[in-house]
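Pasting a structure here, questions to come.
Apart from one protein chain that is not included, each protein chain of the complex appears where it belongs.
Showing chain A:
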Amino acid sequence: MKHSSVSRNRTIRNAALGAAACAVVLTSAACGSGFDDPAAGPTQQTSGPANLQILIGSSGDAETAAVKDAAAKWASANGASATVTPAQDLTQQLGQAFAGDNPPDVFYVDASRFADYVSVGALEPYGDKISNPDDFYPNLRTAFTHDGTFYCAPKDFSTLALVINQDLWSKAKLTDADVPTTWDQLTAVAKKLKAVDVTPITIGDTRDRVGAFMVEAGGWITSPDGKQATADTPQNLAALDYVQSLLKDKLAAYPKALDAGWGGEAFGKGKAAMTIEGNWIKGALQADFPDVKYTVHELPAGPKGKGTLSFTNCWGIAAKSKYKQQAISFVEAMTSADQQMAFAKAFGVMPSRQSAKDAYVKEFPNDAPFVNGVDYAQGPVNAPKMDSVLADFDSGIQQLSSTDPKALLERVQKNTQAAIG
């Protein structure tokens, strides 16, 4: 009797527990119903008035306002609506949006992240649907081409150039005729500057600055198609050896050693006579150091001729967007030569269309060295899974003055091979 009541008791308790467990599982399963979407297959397209979500990695208020204006203009012309959101951290927010299966329709894609997004199928390959796609600089098209497919329209671009502080320049009795055009000349003027107690050059301690020397020496981290690792080559070694010699002889210093966050800051504070930076330095100097007098020149040529690095973003369209047609029309409007010039005036970026080049150079004659750089520029590494490899390369560059460049390149080569696989 007693036994049976205890066991019955236990059965009931177990049943109650089971029911509770079931309830939890059921709730979670209900929550999980959204997970069972079809993995592949085209996303249902919606025609008619679109409601575009646009996520941008804005450089500041000027850019946000300009893009919002342009988007509003497009929206009213097409009877659609477009919401522009500036991201706090574009990479992370996009990552979360893709994971949550609810990406924005249009967003900025940095060239260095492009391959990562393509390799996971996040981007719609619409590049050739934009009118006159050949008008984009070939360099920029390559940056957004994967396996022969042109994915997305370049928004604008930047290149690196040599920026010279006029006051410090004349302090060492140097003139415009002394602007270096080769590595040897660069070393020579640097020595003259050092003689008057001026730090000659400041270079950002990443592959995004030091890499320019690799391009000038005829090397790069990967082959042009992004399928081979080419880090461990004599050309790259020559470049790193040269930069190392500049650092060791105190002819160059990293911005951190000059108490600055980046080259432009060290340059603006007058702590170095030259720096290698992109066209964004104009706006930064104007805002923070308006009194600095400077000139911009193309980077000195290395053993293999001129070289620089280009940085660019494209207007990515999500493969999962419901409004692809409308999104393409939006990008079309954003990348017209006129609109690009409007953006250039608003926040100082360089148009990605060759047809806008003349108008741009006319408007900003001092930027010619930046624009000219696109002809011989090298874009970011266009291969997926390279982020940690390049971060590792950067950490090697940070201590370049005390490491063996050969060993560093071998390490990058090994890691790149493993990543590209």
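We adopt the following convention: contacts are C-beta pairs under 8 Å (C-beta built on N, C-alpha and C of every residue); 3 or more make two chains touch, one makes a residue touch a chain; residues count from 1.
Here is the rule we go by: contacts and distances are computed from a predicted model.
One chain of the complex is hidden; its UniProt record names it "Sugar ABC transporter permease", one of "Sarcosine oxidase subunit alpha", "Sugar ABC transporter permease", "Response regulator receiver and ANTAR domain protein" or "Putative Zn-dependent protease". When the omitted chain is restored, the residue from A:N78, A:T91 or A:N372 that touches it is A:T91.
Listed residues A:Y126, A:Y254, A:Y294 or A:F370: the one in touch with the omitted chain is A:Y254.
The chain that is not drawn here is touched, among residues A:A50, A:A66 or A:A122, by A:A122.
Touching the omitted chain from chain A are residues 1-2, 5-6, 8-9, 12-13, 16-17, 20, 24, 27-28, 32, 34-37, 39-40, 91-92, 95-96, 98-99, 101, 116, 119-122, 254, 256-259, 385, 387-389, 391-392, 395-396, 398-399, 402, 415, 418-419.
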